[in-house]
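Encoded as structure tokens, here's the structure I'll be asking about.
Removed: one protein chain of the complex. Kept in place: all other protein chains.
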Amino acid sequence: MNILIIGDICGRPGRQAAAHYIPLLRQEYQTDLIIANGENSAGGVGITAPVMDELLNAGVDVITSGNHIWDKKEILDFIDKAPRLVRPANYPPGTPGFGYTVLTKQQVKIAVVNLAGRAFMPPIDCPFREADKILTAIAAQADIIIVDFHAETTSEKMALAWYLDGRVSCLVGTHTHIQTADERILPNGTAYITDLGMVGPWDSVLGVDKDLVINKFLTGLPAKFHLADGRNVFCAVIVKIDEATGKATAITRIKRYLN
Amino acid sequence: MNILIIGDICGRPGRQAAAHYIPLLRQEYQTDLIIANGENSAGGVGITAPVMDELLNAGVDVITSGNHIWDKKEILDFIDKAPRLVRPANYPPGTPGFGYTVLTKQQVKIAVVNLAGRAFMPPIDCPFREADKILTAIAAQADIIIVDFHAETTSEKMALAWYLDGRVSCLVGTHTHIQTADERILPNGTAYITDLGMVGPWDSVLGVDKDLVINKFLTGLPAKFHLADGRNVFCAVIVKIDEATGKATAITRIKRYLN
Amino acid sequence: MNILIIGDICGRPGRQAAAHYIPLLRQEYQTDLIIANGENSAGGVGITAPVMDELLNAGVDVITSGNHIWDKKEILDFIDKAPRLVRPANYPPGTPGFGYTVLTKQQVKIAVVNLAGRAFMPPIDCPFREADKILTAIAAQADIIIVDFHAETTSEKMALAWYLDGRVSCLVGTHTHIQTADERILPNGTAYITDLGMVGPWDSVLGVDKDLVINKFLTGLPAKFHLADGRNVFCAVIVKIDEATGKATAITRIKRYLN
Partner (left out) sequence: MNILIIGDICGRPGRQAAAHYIPLLRQEYQTDLIIANGENSAGGVGITAPVMDELLNAGVDVITSGNHIWDKKEILDFIDKAPRLVRPANYPPGTPGFGYTVLTKQQVKIAVVNLAGRAFMPPIDCPFREADKILTAIAAQADIIIVDFHAETTSEKMALAWYLDGRVSCLVGTHTHIQTADERILPNGTAYITDLGMVGPWDSVLGVDKDLVINKFLTGLPAKFHLADGRNVFCAVIVKIDEATGKATAITRIKRYLN
């Protein structure tokens, strides 16, 4: 089974690049499932119901997210009714929304789990222990398990991947918006990449107009950010998983551009 | 002119991998200058005089560094006499050591500048303004300027690269120990990569034994870290620079393994 | 000379408490100068021109501030024309506004300097070195020097106070909104308190409605804060300074309530 996993989609330009490449890659790689991180998909921060629908209509099966998922207030109106949108599972008990979802494709049951890191990020529950809990809960239900670990530091991402090696089919990192070149299959069969990278304006700082960000670093003054113009980058991976064993057999990094 | 720039070298395994690949790459790419980040070169944190000499003897022309440069106390005994070892230039006035160095290769004057970030890092002087100051100081002395920006976040690295685009030949990021896949030439001629990656144990967390790091995340208790065993990764870039203009014309990412 | 220095004034309730106690304390302690921190004086974050005028009309001679000074956008319209409002002097070169001000009372020249900390706060220039620069600049102009050091940690505040002991008449801390009980005269004549405390709603978390803050800690979700209701606290110190020597001779902590 081939799964396309797409990094943080940034606003309208990111959604357009995603809509452009999803059908092409689906055909090129004969993908069976498409996952995308949507925490920045509405205007650069957060997600709205129409934007979620736009991504689902573009072919995304499951939308993962991260710390920015709460930034558009209307999220609280629909997240509890949106089982194909997941938010980090290690937010505290009582947090609206779902931390993971299980769906069936070609009679294979696939769980998609979202977790967030704590190093240099707001305090939440332990992602390592939350992963243990979820794996216990879904062991019987899922043939394949995909984790989007939304975290800042390379060490927390790499550590969780080793911790889950052989227990999940794939762990991808998101949040830094820069694709890493370390995709690999860990010894016990978990496909891994530290960060998928983003989908959005390429001549930018993480999607944002570069002059605004430079000015922020130079002055320290509050600033209103908006996305940059110009051509876009589309960052993702294709993971090949043996559905009989749940082990990954290949991970391919994808990076395309769109004017 | 071809310049080989090598990421954070981790301890003895990293030094061995560097010693193995430096002559091979020098020949393969006909390199004229070799730069390596040595902040972790002695046992995983810091650098000593014998380790510095070992790196220089292996063919490194300039050693850059970062936040860990101070971790071996003996650094203060020799850093002021070590012009080929640079530490972040934006440490405060009075800090021992050199923030940049200028050397001549094939009658071309090359400045190597080290800077450190401030996002999620200890407070120091502004790297953007320090860069401006240094560029003013060395404008007349240098045909080519290479910057190693040792920083945690992708945004601070990308922002400084855009800020210096066209004013330096190349800016490489270090510190996260994971190579990024975004090497490029910016519009005004600066070669860029968000992080070079490291040289050291591959089945590890940033070079360190993975079980120790996992345990640290699980327990929060203090832990003594040591480097991992096993095969090593060697991460670097080759940058091709037109010495007439000081502009980069190509950047090639290098990732090799050594058992 | 007696100087009244008032902690962070929080919104309308804080301004009302300040307006109530300023005339009473001026008479009770025969004060010659009144300083107040206004970073939260407009609705809880930031300051506007009408709010600044309200504080000045209430008898405040100099308004100091801190990290929240930029939170109301209109600040940029008037801060360059507001010499009696100071913002941290160690913001980078080019920052709008004034980092210190010098005024004359009873033929005594008094400098009021604002600085901000860096521990657990956004990266700015070194407050220790900025203090050195300002003291050099104003040595000839000022008989008395008062510093408001707006910082998070007790260690950075205490360290700067020792660093400046004998070089300034008084250093008060602000930002934590909780008054400390450590007011003292340091050995070389500098009056010191780690934090003045705030002026605003007492049954609150730092002025803010407590249920909102508790909920923020419990859920981690974004929240809109507003100030709490009910009685107010008024926190300040009275510092007695010998204008002949510039040394402090007494510091008295003030804490009053207003229904």
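Labels A, B and C are assigned to the chains in the order they are written; within every chain, residues are numbered from 1.
One rule holds for everything that comes next: a contact is a pair of C-beta atoms (placed from the backbone, for glycine too) under 8 Å apart; a residue touches a chain by one contact, two chains touch by 3 or more.
Source: prediction; values computed, not measured.
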For the chain not depicted, the shown chains it touches: A, B, C
Residue among C:14, C:38, C:66 or C:197 that touches the chain left out of view: C:197
Touch residues of subunit B, complete complex, unshown partner: 70-71, 91-92, 94-95, 122-124, 218-222
Where the unshown chain meets subunit C, residue by residue: 120, 126, 128-129, 152-156, 158-160, 162-163, 176-182, 187, 194-195, 197, 203, 205-206, 210, 213-214, 217-218, 253, 255
Chain not shown, touching residues in subunit A: 92-93, 118-119, 123, 125-126, 129
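By definition in this document, only the chains that are shown with their structure count from here on.
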Overall pattern in which the protein chains touch one another (line/ring/star/complete/other): complete
Length of the line joining the C-alpha centres of subunit B and subunit C, rounded to whole Å: 42
Residues of subunit A whose C-beta touches two or more other chains: 218
